[in-house]
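Removed: one protein chain of the complex. Kept in place: all other protein chains.
Then we have chain A:
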Amino acid sequence: MSAPALSLVFHVDINTYYVSCERILDPSLRDQPVVILSNNDGCIIALDSRAKRLGFSMGDPWHRVADAAAARGVAVRSSNYELYGNISQRVMSVLKEFAADFEQYSIDEAFLTIPATPEKAKKLARKIKDDLARRVGVPVCVGVARTKTLAKLANKTAKKIPVLRGVCVWDLLPPQRRESLFATLPASEVWGVGGRSTRKLAALGIVSIGDLARADLTLIRKRFSVVLMRTVLELRGVPALPLEEQRAFKDQLIFSRSFSTPISDETQMRQVLSLYAQKASARLVKAGQVAGIVAAFCSTSLFSEGTQSHPSVQVKLPQATADPVALTRAGHQLLTRADFGVAQYVRAGFLLSGLEQDGAAQVLEPFELAHEKRQVSTLLASIQEKCGQGTIGLGYAGLAEQPAWNMKRQMLSLRGTTHWKELVQVKL
């Protein structure tokens, strides 16, 4: 009785991503509760189940819980984005070996589409999980189903039910198990169903996932959107999510950071904006994109007693570009709107929108920027890639010394997979 092969979607994601990355090269963390702090060590942004059981949660301000963490033997690390990024690349490159049809959905999750029978898919999912544990050293869960939405749900199920040991093939779950999951889980557990729709759905008597799967398609499309109607179809096992829809949120690029010390003068803010513009430009170049609209903003702390100020500026560029000179110039228009000398700014950033693939639009010769012709941005990006961020930059961003407002990361583990000088030491 060989079942026919189906086109099955595998959803793979890394368990407690940041913590798992930290554990690879630090065996002392293996059986310890671990929390990871946000930029500037402000609050907890990731933690493992042991730390959760001790009463810590995402978002706890670090200065309030630091003593309790020390008293309970909780290990603390600043966010080591270089390490996490490198581990993500390793995971994605292993996943690509398994399927040509591969879509990285976020830094720690991906979808693969593979033709297989459910039984074969189960073996393959197990092999994916084992390969990532053995080779890269991270634990993952794998959910397999006929649609992306169900594969996501299968993954959640794999995480919740220990006997599944991290792998759940939706079609192999006993029918009564699937029914009870549908009946007991709230609709908000479904991928893409937000808080607002949840309340609106509840008013219509649609509370559980099962309710949503059985909902009338026309009603859903009329009262909500075609997107939610597709979700309903997906819950019924009908693939309905086209790629563009899922990537829609990628239509903007945000680069923003908070500073370790507040900024209140124009020169320093000019520096920050130059640097951030170039970081944003580097990301655009990497994605092969150009931006048509540049927004720059800075803000004071919401919790501060002093002057509140949240200026922003939006500039429509004459021609979509990734050119750091153009982005910097646009960003500097923010400087005239800020209250320097009065307000203490703690955060600044860029929001780039109107993104399109580089080369999609024809440039009229007279409007082409002179430095763009010489490909300044590509050159900068390639030097930064080769020699490291901060080795070269335009204007103030080219300063070799780290300015005072740079990020505070006091409990940073070694950047052992990306920095030669920070290789992890082993005692012989």
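Throughout what follows, contacts are C-beta pairs under 8 Å (C-beta built on N, C-alpha and C of every residue); 3 or more make two chains touch, one makes a residue touch a chain; residues count from 1.
By definition in this document, contacts and distances are computed from a predicted model.
Student: For the chain that's not shown, choose its UniProt protein name out of "ABC transporter permease", "2-oxoglutarate ferredoxin oxidoreductase subunit gamma", "UmuD protein" or "Zinc-binding dehydrogenase".
Tutor: Answer from the UniProt record of the missing subunit chain: "UmuD protein".
Student: Taking the entire complex into account, which one of A:A100, A:V163, A:A203 or A:V426 touches the absent chain?
Tutor: Of the candidates A:A100, A:V163, A:A203 or A:V426, A:V426 is in touch with the missing chain.
Student: Consider the whole complex, including the chain that is not shown, and state which of A:V9, A:A51 or A:V136 touches that chain.
Tutor: Within the whole complex, the residue contacting the unshown chain is A:V136.
Student: Need a quick check: the contact residues on chain A for the chain that isn't drawn.
Tutor: Against the missing chain, chain A presents residues 24-25, 27-28, 30-31, 90-91, 93-94, 134-137, 374-375, 378-379, 382, 416-417, 423-428.
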